[in-house]
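Sharing a structure below in structure tokens format, with a few things to ask.
One chain of protein is taken out of this complex; the other chains stay put.
== subunit A ==
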Amino acid sequence: MKKAQNLARKKSVSQNIAFTIFSLISYAIVALLVVILAFIVIKGMGVISWEFITEMPKNGMTEGGIFPAIVGTLCLVGVSMVFAFPIGILAAIYMNEYVKDGWVKQIIKQMTNNLAGVPSIVFGLFGMALFVNKLGFGDSILAGGLTLGLLVLPVVIRTTEEALKAIDDSFRQASTGLGASKWQTTSQVVFPIAFPNIITGLILSIGRVSGETAPILFTVAAYFLPKLPTSIFDQAMALPYHLYVIATSGTNIEASRAMAYGTALVLIVIVLISNLLANALRKYFGKKVKMN
């Protein structure tokens, strides 16, 4: 009896130790996130001002603002979304609603997974070989945007597929039961219900695209441009690349540190907003679909 009690106590001691360690580690990870965010927010806050957002860089990028980088990133987001969204959504709809389970679907799925696993620098190489050199776009918003579009295509396909899968088959059956064709069912029943979740995917992709550096290194990004891009065939500055150059290879790294903190903060804010917005939307619309 005593032995059993001892054993039980031993068990609970080791359990308590283990559990305490695990919870401490988990909170430490959260604390780390908070530290990273707080560090950049605190250091960057002082730099952010209306001028910082709306002015050109000055004095070898140690003063002034990051307006052209913001504009460049917006252009890149635009081009990549215009490219990736229609293709990604159509691909997901076709996959989920039309293709029967089998080896074709398996291969396409596998390929989408593989594409998602390709390192971003390889996308950069590919974009340079195909868009910049082969198709002759040169270093341009078009080339960079398309490269980024390829990169987020798997993200778009996955989120759209998940949105479609979440819709109960009874919706489809009810629609077909009322005599609607497959296409009518897809376009008028399935797609509208899935739409909010698809938009969530769009917002997440925007966050992803605005933060990617490696794919734009050789396809669009410029160190410094004195004027804004006027067409999609122009080079452009971009936020992540701007942060990279002023953090590592600016004319005066120490003097441009403040600018770097500010740029990092703007980048993080964009990514955080897109993440939070996506989460909020998902929750909001998730409730709505259930109520139907």
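In this section, a contact is a pair of C-beta atoms (placed from the backbone, for glycine too) under 8 Å apart; a residue touches a chain by one contact, two chains touch by 3 or more; residues count from 1.
Just so it is clear, contacts and distances are computed from a predicted model.
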item: From "GGDEF domain-containing protein", "ABC transporter ATP-binding protein", "Phosphate transport system permease protein" or "Fumarate reductase/succinate dehydrogenase flavoprotein subunit", the hidden chain's UniProt protein name; value: "Phosphate transport system permease protein"
item: Touching the absent chain when the full complex is considered, from A:117, A:179 or A:226; value: A:117
item: Interface residues of subunit A (partner: the chain not displayed); value: 11-12, 14-15, 18-19, 21-23, 25-30, 32-33, 36, 39-40, 86-88, 90-92, 94-95, 99, 107-108, 110-115, 117-126, 128-130, 133-134, 150, 153-154, 157, 207-208, 210-214, 217-218, 240-241, 243-244, 247-248, 257, 260, 264, 267-268, 271-272, 275, 279
